[in-house]
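The other protein chains are all here in position, but one chain of the complex has been omitted.
Think of it as A, B and C in the order they're written, each chain with its own count starting at 1.
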Amino acid sequence: MSDLATALVFWPSAAIMLVTGLYVFRTRSMARAGLLLLASLGIEGLVFLSLASEFLGVLQLLMMSGEMVIMVFFMVMFMADPGGLMGMDMTHDKRRSAAVAAGVAAALGAVAVATDWPGTVVTGAAPDIEQIGFEVMGRSMLSFLFAGMTILFAMVGGILLAKHGGRLGIPAPAGEPRDEEGAP
Amino acid sequence: MVVRPLRPAVLVPDEQAWTMAGVDVQAAGFEAAATPAAASVLAGPERIPEELASAVGEAWELICEPRRVEVLGDPFAAGMPLLEALKERHGEHAGMDHDEHAGMGHDHAGMDHGDMMEITGEPSRDGLVMEAADVALGPLSPALPTGLVAELSLDGDVVASCRVRATLEARRDALAPRAWAAATGDLIAGERIVAVELERALSHAAWLRRSAQLLGWPLLADRAGQAVAALVAEAPESIAFDAARCALEVSRRLVESRAFRSRTAGRAVVDAAGARALGLTGPIARASGVPEDARSQDAAYAGLGFEPVTREAGDAAARAEVRAEEAVAAVDLAQEALGADLPAARRSTVEGPRGPIRHGTTPGAAEAVALAGGLVIGLEWSAALAALASFDLSPWSVSAR
Amino acid sequence: MISLPVVLATAALLFAVGVYGALSQTNAIMVIMGIELMLGAAMLNAVGFMRYAWPDAASGAFFVLVVMTLMAVEATVGFALVIAAFRNRRTAELDDLTELRG
Partner (left out) sequence: MSNWTPFAILALALGGAWAVACVEQAVAGVRVAPALVLRRAAEQLDQPLAVPAGRDAWLYHLAPPLLLVAAVVALATVPWAPGFRGVDLSTGAILFSAALAYVTPSVFMAGWGAGGPLAVLGGFRFIALMLGFAMPLAMVVTAVAAPAESLRPAAIVEVQHAVPMVIVQPFAAALFVPAAMAVALLAPFDLADATTELEGGAFSRYTGLHAGLIALARKILVLAVAGMTAALFLAGWQGPLLPPAIWMALKTGAVVAGMLWAGRRLPRFELERLLVVAWIVAIPAAIGVIVLAGLITLLFYR
């Protein structure tokens, strides 16, 4: 994509991505928070597209929609007031976390701008899907095997953790949660 | 056969009641709309019972402009005129803003939850405690006969509790007009058998069509619709008996098919002892193995070679099979009764489509309404509605008279 | 025009939003969302480098795919923990889940 096209796509999507990302944590309704996150990471896919890595951008669009829908699903299941109708404040010490965030932003921004990165190589030909394929199957085959195994372990571990009765198969007595003394 | 494209309309009462009043709604070019918002026509009766007036008024407000009223017939034959009910409601609520409280399935956003941080309540099947959402299927809901109100509370999509109420006062059972007339002694024997049997076939066919629409099975709905079209005729002589029997035969085979059984077998089971204890009657009792049928004591029926249709399982599938088989048998009985000359005995009890009708009341109807709610607990939403429909409950609350 | 520092600065801002989210929310699921945003920022960095520093090396895509896998893994284990906590304590609020005793 020409420089102008990149700029035309990059700036608005980057702006929308940051704004929706911020509103994820300021909105009351949990369903809206999940879908704002979906919008934020989905538009990040557009940013990838504008930076001329077509395969990664489309993959990001595909992955994020599935993941965020699951997140909204869990949010509505596990939150006391998913609709945000009660106006509950689900945050604590916003002031300090905002300060920490600003500090992190300043630090990383300084690093980003101050250091002189290697010269901007203008070729425009980002690695297309074929090169990425050979890369995945060639040099980084081992790492991708580990990545695949990690996902498998995460799935099995996740199911074991979430299973009724937990890892050891001791079903929590239905009705009352275990009280503080630890007697089930 | 190719028919004109149908227009979604709010049907008051539902398609089954119109069919029993001899009006084929699809021929009039309408079909039941999912919600008033999706319709632009209110297809109503000339006179409407007072209990339905407020619900119809609310549904009318939800229909968007350009909207019109279409009067198809007079199934209730009692109550206040429809146009007056709409005008009176419109005038009284002219100032009200357009908020969302449709009498029809008014499902307020009732996600109530107890303690703010801790969600209490008994755990559902997989041991997780979820918030209950309550749904009220109003008197005009497309999933229930008009006049029946069901209040359900849902745990996820599983029914946690359900209560069903019949809201229409018992004047004349609009769902079985000819059987009602026969029971109150207006018809003589030969004519009575033909009228009652044809009405039974028509009622079961219309019920089959509504159940098929609930299950989302257009094939069965079309076959049952063809049977209804064949049976809806003024004079008994002009009815195409073989067309009706063929459509009902195909419907019966579809009801006994694996697809239908997999959705209804083993659901809302009523055993024989329970049916006898509650005094249930009609197809519900016969499907549980209680062979009690008012027609078996009638000499005229014995002449025609009638024996009651019974099943043992007592679940939704058995009830559907009993009704399908009874419909086919009813068409044969009616055709034979037309030819034969029968003793003119006057009967005080007539077996209507939902049970015997004696002195203007159907014993066992109120018990069935009370029982149905409890039996659908624990079923998933669509299975619960299909099981509720399998009882073919009558919305006429039987007031002690 | 857009150069590497601009992309990295945007990623830094996105990372900061993620940090703010993760620190300020009381509910476990919202914290997981904060972490997702941080990982998204990491991916943006990798793509930035891929585009402007080493465009012909396809190994940049490797980083992005691994971070995407990491997002899925982190979400899976996070939700499993929330379900386990919810099953015993009926709440997913982090302020209540402070004791480790059973």
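The rule is simple: contacts are C-beta pairs under 8 Å (C-beta built on N, C-alpha and C of every residue); 3 or more make two chains touch, one makes a residue touch a chain.
Keep in mind that this is a model prediction, so the values were computed, not measured.
Q: Considering all chains of the complex, which shown ones does the missing chain contact?
A: Per the touch rule above, the missing chain touches A, B.
Q: Touching the absent chain in the whole complex: find that residue among B:Leu214, B:Ala229, B:Val290 or B:Val350.
A: B:Leu214
Q: Pick out which of B:Ala37, B:Ala273, B:Ala299 or B:Ala340 touches the chain that's been left out of the picture.
A: That would be B:Ala37, which touches the missing chain.
Q: If I consider the whole complex, including the chain that's not displayed, which of A:Met68, A:Met90 or A:Val104 touches that chain?
A: A:Met68
Q: For chain A, which residues reach the chain that was dropped from this view?
A: Answer for chain A: residues 29, 31-32, 35, 38, 42, 54-55, 58-59, 61-62, 65-66, 68-70, 72-73, 76, 83-85, 128-129 touch the chain left out.
Q: Kindly note down the residues of chain B that lie in touch with the hidden chain.
A: 1-6, 32, 34-35, 37-38, 40, 64-66, 98-100, 105, 107-111, 133-135, 141-143, 154, 156-157, 212-220, 222, 259-260, 262-263, 380-383, 385
The working rule: only the chains that are shown with their structure count from here on.
Q: How many angstrom lie between the CA centroids of chain B and chain C, rounded to a whole number?
A: 54
Q: Would you please write down the residue numbers of chain C that are in contact with two or more other chains?
A: Expected reply: 83, 86-87, 89-91, 93.
Q: Could you check chain B for residues that touch two or more other chains and list them?
A: Touching at least two other chains: 117-119, 127-128.
Q: In the complex formed with chain C, which residues of chain A make contact?
A: Contacts found on chain A: 3, 6-7, 10-11, 14, 17-18, 21-22, 24-25, 30, 33-34, 37, 40-41, 44, 47-48, 51-53, 55-56, 59-60, 63, 67, 70-71, 74-75, 78-80, 90-94, 96-98, 100-102, 104-105, 108-109, 111-113, 117-118, 120-121, 123-127, 131-132, 134-136, 139-140, 143-144, 147-148, 150-151, 154-155, 157-162, 164, 166, 172, 177-178, 180, 182, 184.
Q: For a test of understanding, state which residues of chain C touch chain A in their complex under the given definition.
A: That would be residues 1-5, 7-21, 23-30, 32-34, 36-37, 40, 43-44, 47-48, 50-62, 64-66, 68-73, 75-77, 79-84, 86-93, 95, 99, 101-102 of chain C.
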